[in-house]
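The complex appears here minus one protein chain, its other protein chains still in place.
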Amino acid sequence: MQVLQYLINGVSIGSVYAIIALGYTMVYGIAKMLNFAHGDVIMVGAYISFCVTNYMGLPAIVSILAAMVVCTVLGILIEKLAYKPLRGTSSLAVLITAIGVSYFLQNAAQLIWGTAPKSFTSIVTFKPFSFADGALVITGEVIITIAVSILVMVGLTLFTGKTRMGKAMRAVSEDRDAAQLMGINVNQTISMTFAIGSALAAIAGVLLCSTVPTLQPTTGSMPGIRAFTAAVIGGIGSIPGAMLGGILLGIIETFSKKYISTEFSDAIVFAVLILILLVKPTGLLGKQVQEKV
Amino acid sequence: MKKLLSNKTTRTNTITYLVVTIAFLVMQILSSLGMLGSATKGYLVPLCAYIVMAVSLNLLVGVCGELSLGHAGFMGIGAFTGIVVAAVLKNVIAGDVLRLIIAMFAGGIMAGCFGFLIGIPALRLRGDYLAIVTLAFGEILKNVIGNLYIGLDSEGLQVAFSAGSVELLEGGKMLLDGPVGATGIEKISSFPMGFVLILFTLFVVLNLINSKEGRAIKAVRDNRIAAESVGINVTAFRMKAFVVSAFLAGMAGVLFGLNISSLQASKFNFNTSINILVFVVLGGMGNILGSVISATVLYILPEAMRGLDDLRMILYAVVLIIVMLCTWSPGVKNFMDRIRTSIRAKLRKNGKEAVNNE
Amino acid sequence: MKKFFALMMAAMMVVAMFAGCGNAEADAGTIKIGMTGPLTGGAAVYGTAVEAGMKIAVEEINAAAGEDGLKIEFKSQDDEHDAEKALNAYNTLKDWGMQFFAGAVTTAPCLSIAPSAVEDQIFMMTPSGSSEKIANSGSNIFQMCFTDPNQGANAAVLVSEKNLGTNIGIIYDSSDDYSKGLMQGFKDKAAELGLNIVCETSFTNANSSDLSTQVTQCKDEGCDFVFLPFYATEAAQVLTYANKIGYEPTFFGCDGMDGVLTSDGFNTDLAEGLILMTPFNPDAPETQDFVAKYQAMMNDVVPNQFAADGYDVIYAIYDACVATGIDGATPAADACAKLEEYFATYSFDGLTGTGMTWDASGMISKIPAAVIIENGKYVAF
Partner (left out) sequence: MNEYSRKMIKVSTTNLFREQDAGKPPVLDVRNLGIDFGGLTAVDGFEMTIGPTEISGLIGPNGAGKTTIFNLLTSVYQPTRGSILLQGIDTKGMTTSKVNKLGIARTFQNIRLFNDMTALDNVKVGMHNQIKCSFLASLLHLPSYYKSEKKANEKAMELLDFMGLADIADQKAGSLPYGVQRRLEICRALASNPAIILLDEPAAGMNPSETAELMHQIRRIRDTFQIAIFLIEHDMNLVMNVCEGIVVVNYGKIIAKGTPEEIKSDPAVIEAYLGRKNEVDA
């Protein structure tokens, strides 16, 4: 029973990582850039949701929608202003700009919302399920987070597989030039990717803060790096990979804390990442690309 | 022979050495005239360390084409090794300069060894995957050093992973105390030593670039398969670049660590690695003098903006983004070129009119 | 293009470097107090609180001083909770002509600045840097808050005296010296007093976003008392999660946890019954004036002990200056020597305690106060 409880804890935080990782993976797969500002978009999403519920008194669902709208607009704006002018140049230049954007968002959030942490009210209102006299507890957040992350994963898979826009995205991801020649509007497709990624970030922000209630300007950065790690474990660019990587990372983290050492759990998590990459150099579900000679 | 060595490289290298030397002399003269404030004097040594970090990372990122997100980890290894070595040698070696040099080499070698160990698995990977592994190693190192306890007493060194395990005799001193880090470090770094380290780094890196090793490294970056086809062992060369870069970062760490009285492992986190990467990218990939200049400017910039209070860091972010866009974006470049030509055309026209009017 | 920017920025840099030169003229009627703290980044909440508390004290003093009284000129600098930046910040203040250093806020920056303050003979009093190493760095370095092992030991004594628990659990932040110091002090004293610690678990600042494992561990070990030597941010997480899984031991926190009730949006029901050791009570009648001023300045945020410590530091320095006849023209080193001597016998009353005194090493002695949260308010425990 004890093991089960830790497993559930692991899956719970893992699902949060998974949703963030899905956003990373989408953007990486299509725009081929590491968007280090993604974690900060999550933070903005959480703040918007917090303000809508706590200051305007609107219901949780409205706050999520508002967060999604704001983050989508923010994502498109960031892409247009900061990333698009650099498209086609060194990917490192874009990476550094993304870091600049990340600094900007964190400091802007501090100016707007102050440094004092906000206590995020969970969007989940129903009671936790308790089994075996409380030895095993499954909270509502766990259920919602897992459900949403699966939903998002399935939705994204269907979207990229079935819709016109989704197919265009895959085409751009495979070969940007060829896609352009086939009449696909690459700029629009990439903007769309950022829009979807940022909307996902908003959902991730709300779920992250429902699980971990403290909200401050730096809230997004550490989970962002974790999620990035998760995306790499799963094979960056792969949608089911992000999900798998996220949940695996959550479980590894929880179990290493419980059974090995809490002090060294960071080291253990990253050591596992390295081991996985040694065995599967492109992640668990990543595509192995043979270089053409 | 000079002709064959390509005059252009020789000239660029000479300019690099000259710029650094002149900057050093100017600062020394100003300092001796008492024209520098304590803040400026305080920047000098860390700045030297960051320049060395930027140059050594440029060897990896710019010249070798390998993205590393954990360079600060090597700096950390060097720093803490240097602190321990300097403390152990305190009663053995009298001269601070000699002690600093020994500590620097010790830190460099330790970082180089870790670079080698990390390189074995990491260099099997490429591109963004290598980046994430270096990030992971940086975090692991930070985590491990943050839980490391090293004490020194008359019996010798004691190393442990828990606070209770280090039991020191009377007069013993904790050199490294887990999350509290190293405290009460004797400051033996100095600006002239920092300058010497920069010269040494430039010497090593520029020599490396202009040797058969450097050609091989660039060849591996430009076209791995072709490089292999002419007998270049790609892994060996990535490894050489990685170890040299880690070695120099370790030395920079010692310079940095022995200039500050309290140092924590968390200093060498992802953010520091990223900051150094920003220096490199902004200075230009593979451009060594560019790294030196951009490290200087970007290190001073947030300090110079202290007067802006609340807006300081947000403006730094904005400046960073704008500078990136201006230096890298093809669109902005074209725009600026157009403006420049149109201004020139106008000036010419005005000049002509002026002539006509006369 | 690149060259253009490089040149432009290089020029900016040179200008900026020289801008820091030259000491400002000393004005006898105004003493200069400088402060550094994390005003941006993850620890900014503490730095901005201290800064605001100090600003309130400065405003009060300057308003009360009138035309001829001794005034304060105050300047704060961001240290980003980083030892290196802290030194730069301190040097910037020195160039400005600082006579007294009322910082830093967090321990690591304090430790990196302290040797410089000793060398420069600038009187330093940290409002909230709590490692015992700080005061031990030199005779001119003083603390306004308890040292960590002391406070940890005080907590253990309290647990033992009031018999708060039989199976004790500890969750601490192993990457934070404050947390680790408290934990060590508590553990050592607890062993001495024969308290039964059954679970000891930790997290790091890199994985503090998920504390469910640690709480579950305490629950599994059957802890009926959990010692939480860390800040309000993580405490809110622990309380929330414990509530979710229906785990209700006695939670016990230290001064860093102050502010848990007032964090925006926090459901105060969760903290019901929480005991914490804090020298500052925003619900007490004698602090109401300060609370009101702070709220006016900081957008209705309720002050915590960091703000109160900052406020007290300014008053302690100012009062001592007035008592010893130091003014704006006194060189920093002379002022430092005078204050050092004065503080040996000084007794100070402030927001965080009355009759506070300092020992030779600069550590404070004040009565450890504990409060329990009842109906969303602090009640003396």
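Letters are used for the chains, namely A, B and C, taken in the order the chains are written, and counting of residues starts over at 1 for each.
Assume a residue touches a chain if its C-beta (ideal position, glycine included) is under 8 Å from a C-beta of that chain, and two chains touch if they have at least 3 such contacts.
Just so it is clear, the structure is predicted and the values come from calculations on it, not from any experiment.
For the chain left off this view, which of B:N207, B:N334 or B:N350 is in contact with it?
Of the listed residues, the one touching the omitted chain is B:N207.
Which listed residue (B:C64, B:A79 or B:A227) would be found touching the missing chain in the intact complex?
B:A227
Since one chain has been left out of the picture, which residues of chain B touch it in the full complex?
1, 4-6, 203-204, 207-208, 211-216, 218-219, 222-223, 225-234, 240, 244
Note that only the chains that are shown with their structure count from here on.
Determine the centre-to-centre distance between chain B and chain C, using the mean Cα coordinates as centres, and give it in whole Å.
One centre to the other, that is 33 Å.
Averaging over Cα atoms per chain, report the distance between chain A and chain C in Å.
Distance between chain centres, rounded to whole Å: 35 Å.
Which residue numbers or ranges of chain C touch two or more of the other chains?
Where chain C meets two or more other chains at a single residue, that happens at 40, 174, 204, 206.
Could you say which residues in chain A touch two or more other chains, in rising order?
107, 263, 266
List the residues on chain C that touch chain A in their complex, please.
Going through chain C, the ones touching chain A are 40-42, 44-45, 47-49, 174, 201-204, 206-210, 212-214, 216-217, 220, 232-234, 236-237, 240, 244-246, 259, 263-267, 298-299, 301.
Going by the contact rule set out above, which residues of chain C touch chain B in the complex?
Residues of chain C touching chain B: 1-2, 5-6, 9-10, 12-13, 16-22, 39-40, 77-78, 82-84, 87-89, 91-92, 94-95, 107-108, 111-112, 114-116, 131, 133, 137, 174-177, 180-181, 184, 204-206.
State the interface residues of chain A toward chain B in the complex, per the touch definition above.
Those residues of chain A that touch chain B are 28, 34, 36, 82, 85-86, 88-90, 92-93, 95-97, 99-101, 103-104, 107-108, 111, 225, 228-229, 232, 236, 263-264, 266-267, 270-271, 273-274, 277-278, 281-283, 291, 293.
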